[in-house]
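A single protein chain has been omitted from the complex, and every remaining protein chain is retained in its original position.
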Amino acid sequence: MAKKKTSGSAGMNERTDIKTPVSEMIRKFKKQKNAVVALFFIIVLVIIALVGEYLVPFGINEYDYSAILQGPSMAHWFGTDEFGRDLFSRIICGTRISLAVGLSAVTVGAVCGTVLGLLGGYYGGIVDSIIMRICDTLFAFPGIILAIAIVAILGSGLGNVVIAVAVFSTPTFARLVRSRTLALKHSVFVQAARNLGASDARILFRHILPGAFPEIIVQFTMSVGSSILTASSLSFLGMGAQPPTPEWGLLLSNGRNYMLTSLHATLFPGLAIFLTVLSFNILGDGLRDALDPKLTD
Amino acid sequence: MLRYTVKRVVGMIPTLIIVVTFVFFFVRLIPGDPARLVAGEQATLQDVEAVRERLGLNQPVYIQYFKYVAGLLQGDLGTSLRTSRPVLTEVSARYWNTMALTAASLVWSTIAGVLLGVWSGKNRGKWQDFTGMTVAVSGISLPNFWIGFLLIMLFSVKLRWFPTTGAGTWKNLVLPAITLGTSIAAIIARFTRSSIVEVLKEDYIRTARAKGLREKTVIWGHAFRNSMISVVTVVGLQFGFLLGGSVVTEAVFAYPGLGSLLIESVNYRDYPAIQSLILIFSLQFIVINLIVDILYAALNPEIKLS
Partner (left out) sequence: MRMKGYKLMALLMAAAMTALTACSGSGDSGSTTAASGTAAAGGETQAEIPEGASISQQQDVVAAVNVDFTTMDPMDTSDTLSGGIQRMIMDGLFGFDDDMKIYPMLATGYEANEDATEFTITLREGISFTDGTPWNADAALANFAKWDDESLGLKRTTFLCSVLDSFEKVDDYTIKVYLTEPFGAFISNLAHPACVIMSPKQIEAGVEACAEAPVGTGQYTFVEWIEGDHLTVELNPDWWGYDAEICGGTALADPDAGFHSVTFRPVTESATRVAMIQSGDAQIIWPTPTESVSVLEADPNVTSYTDEGLVVRYIMLNTQKEPYTDKRVRQAIDYAIDKDAYIQVVKNGLSTKADSVIAPAVQYHKGNEVRPYDVEKAKELLAEAGYPDGFTTTVMYSNTTANQKQAEFLKQQLAQVGINLELNGMESAILNERIQDVNVPGSEAEVEFYIIGWSPSTGDADWGIRPLLSIESEPPMSYNISYFENEELEGYIQAALSSADDEVRREAYAKAQDLVWDECPLINLCVDSNVWATANNIQNVKLYPDGAINMKNAKMTN
């Protein structure tokens, strides 16, 4: 936790000056040990996602019917699954899929939500009302139920899971960006830009959007975690990834049939999901504390 | 206050009309033919057609819609395509199960969340804070069906303390409520903590301390009471989340609630049942939001009721 801030940083004017807040943020962020650890873990995950499949001892579809559901051993660190496939290799290779699902879903949701929020907040009136009613309606449905409905219509499969998760993360971003936009719309620098004849698009994307960025980044990080969880819940309900994709939720869901005999088949995929989501959440917390001027005491 | 409440209640009506209409047509967009599903696995085309006729699914959609709305106005939710029983009977039994589960989850998670949050908040920056918040973040990072299975393994199969499935007694509620409430407890803990941290910075807390009040009194008598507002809001908002989370939890524990009925109804394309469930979910969400707003206003007189 940061102790003392050096100058009054809550003012609007300073927020537009990108450089100082960034270095300030990094300084504050570094002080949060667990967030740094989480970031480090996520970087490792990303590296695994990129190169993992070249490092694993077994292929993801390399089966061995004589070694079905074996517990962890030297050969198979996380044991084997119901086809005798190496669980460690599958989890490593699944990193890419699970991260990709989480990241792409939230990216789509963030982009859509940001655009909607900017438009609604900036133009107000009927545009704003329509956008906000849609968001309210989407909020009225518990996330997983909305996702189930969308997957039911589009069919199961990872692509549709991404769409479903993106749809229900959109309103969160929209609301967030809208409220920032409302605050920034009347600020001095936006007025100034408008007086200088800047186009609406320019004002929105060059002046207002950067001001909303810190909040977007925090929300983004937190949402990645919950998206990975939702995607795995959908796999659990049979609406997610198709086998033999080593998506973590699917691994976990398959393993549950063997819980009584082979706990490792659910334990390790569960841990992989848990640790990843945990890291994103801790990172999000850290970023928020580092970015939020109010919390810096 | 009363005018505000009345105004809000009246304001719900258009939303509900939209929900009813939207959901009615939305469920029919889902691919899949209920007549074939109801007719069963080895049904031939004749069987399917006979079932379709009986269920009234061969009528034009707008007629089905008007019949549905007419029924709704008389309090009739329709007949389940899957079981041929009135949807109302099916839903009402399960409704109280889900409510019991939701309430139990909410109660324990609020208590646990608040305690954890206060503990962390008052020790801000110390190891207690770190521990408390790590526990809390873990709580929102666990896939809840996974917790469910681990709990069954440990407490039902190994220790035999609690039954694996079913509903009706308090023992049936324990494991599902733990599963469902974990993430809520974590969320509440986080909110309580930050709001305690905020409040502790206020002048009147300094004054209270300066007056030499005991720390316990300062925390619970002053800081906690003032952070209640944001906690109430969060608890209210989590209600919707709980209903959603119950879908997965109920599947794990074969808990006869609305969530498992929803999954079953979606599988069978049981239109009347899906419509009613979504209507209930949204109605509930709207009502809870209303209550939260009113409570919020009551707790915080500064908010203008407009």
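The first chain written gets the first letter, and so on, giving A and B; residue counts start at 1 in each chain.
Definition applied: contacts are C-beta pairs under 8 Å (C-beta built on N, C-alpha and C of every residue); 3 or more make two chains touch, one makes a residue touch a chain.
The shown structure was predicted, so the numbers you read here are calculated from the model rather than taken from an experiment.
Chemist: Which of these touches the unseen chain: B:21, B:59 or B:267?
Modeler: B:267
Chemist: Using the definition of touch stated at the top, determine which of B:15, B:128 or B:164 touches the missing chain.
Modeler: B:164
Chemist: Among B:239, B:253 or B:281, choose the residue that contacts the chain missing from this document, as touch is defined above.
Modeler: B:253
Chemist: Could you pull out which residues of chain B are in touch with the chain that's been left out?
Modeler: For chain B, the residues touching the absent chain are 30-33, 36-47, 50-51, 53-55, 82-86, 89-90, 93-94, 97, 149, 152-153, 156-157, 160, 163-167, 251-254, 256-257, 260-261, 264, 267-269.
Chemist: Considering the whole complex rather than only what is displayed, give the residues of chain A touching the chain that is not shown.
Modeler: Residues touching the hidden chain, for chain A, are 61, 63, 65, 68, 82-83, 152, 155-156, 238-239, 242-244, 253-254, 256-261.
Note that in this section only the chains that are shown with their structure count from here on.
Chemist: Counting in whole Å, what is the centre-to-centre distance of chain A and chain B, each centre being its mean C-alpha position?
Modeler: 23
Chemist: Where on chain A is chain B touching in the complex?
Modeler: Chain A reaches chain B through residues 1, 34, 137, 139-145, 148-149, 152-153, 155, 225-226, 229, 232-233, 236-237, 249, 252, 256, 259-260, 263, 266, 270, 273-274, 277-278, 281-282, 285, 295, 297.
Chemist: How about chain B: which of its residues touch chain A in the complex?
Modeler: 18-19, 22, 26, 29-31, 124-125, 130, 133-134, 137-138, 140-146, 149, 153, 157, 194, 197, 201, 240-241, 243-245, 247-248, 251, 262-263, 266, 278, 281-282, 285-286
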